[in-house]
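Below is one structure, written out as structure tokens; the observations come after it.
All protein chains but one are shown at their positions in the complex.
Then we have chain A:
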């Protein structure tokens, strides 16, 4: 079994690990570097809870061959808060009861971040489209959509990034 060296940036800090042939990025993040914020849901690209940002764009980490992220910037939910200060999206999710069981939340937050980074003033329709690849079985989506729209309006979003 070939083991290959892999270097990438995770939430701004450099990581160097060995990966196995065929290993997916989610597995490397969770088992290889110990970032447990991206979740394993379906393993099939249907649920979206493993969503991470690669160079700022949402990707499904369970379907990403780990060795393809050599040298790239990975953002997970672990990189959102700054110390004790929650990211405006996290705060808005809390205020709007947008997380119930919480399993979809990491993927929802990153799908939302990707949207707001590109489009700081999204319409409700834009938000629905942005999270259309993320399944939530608890909330009925409305609190999540409200939270993302509220975070977009909050003044802190831009400075937080």
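Operating definition for what follows: a contact is a pair of C-beta atoms (placed from the backbone, for glycine too) under 8 Å apart; a residue touches a chain by one contact, two chains touch by 3 or more; residues count from 1.
The rule is short, and it goes like this: contacts and distances are computed from a predicted model.
Novice: Which of "Cation:proton antiporter", "PorT family protein", "FAD binding domain-containing protein" or "Acyl-CoA dehydrogenase" is the UniProt protein name of the chain not shown?
Specialist: Spelling it out: the chain absent from the display is recorded in UniProt as "FAD binding domain-containing protein".
Novice: Going by the contact rule already stated, which one of A:5, A:43, A:120 or A:140 would touch the omitted chain in the full complex?
Specialist: The missing chain is touched by A:43.
Novice: I'm checking contacts with the chain that's been left out. Which of A:10, A:28 or A:62 qualifies?
Specialist: Final answer for the missing-chain contact: A:62.
Novice: Since one chain isn't shown, list which residues of chain A touch it in the complete complex.
Specialist: Within chain A, the residues that touch the unshown chain are 1-2, 20-22, 24, 43-45, 48, 51, 54, 57-60, 62-65, 67-68, 111, 114-115, 128-134.
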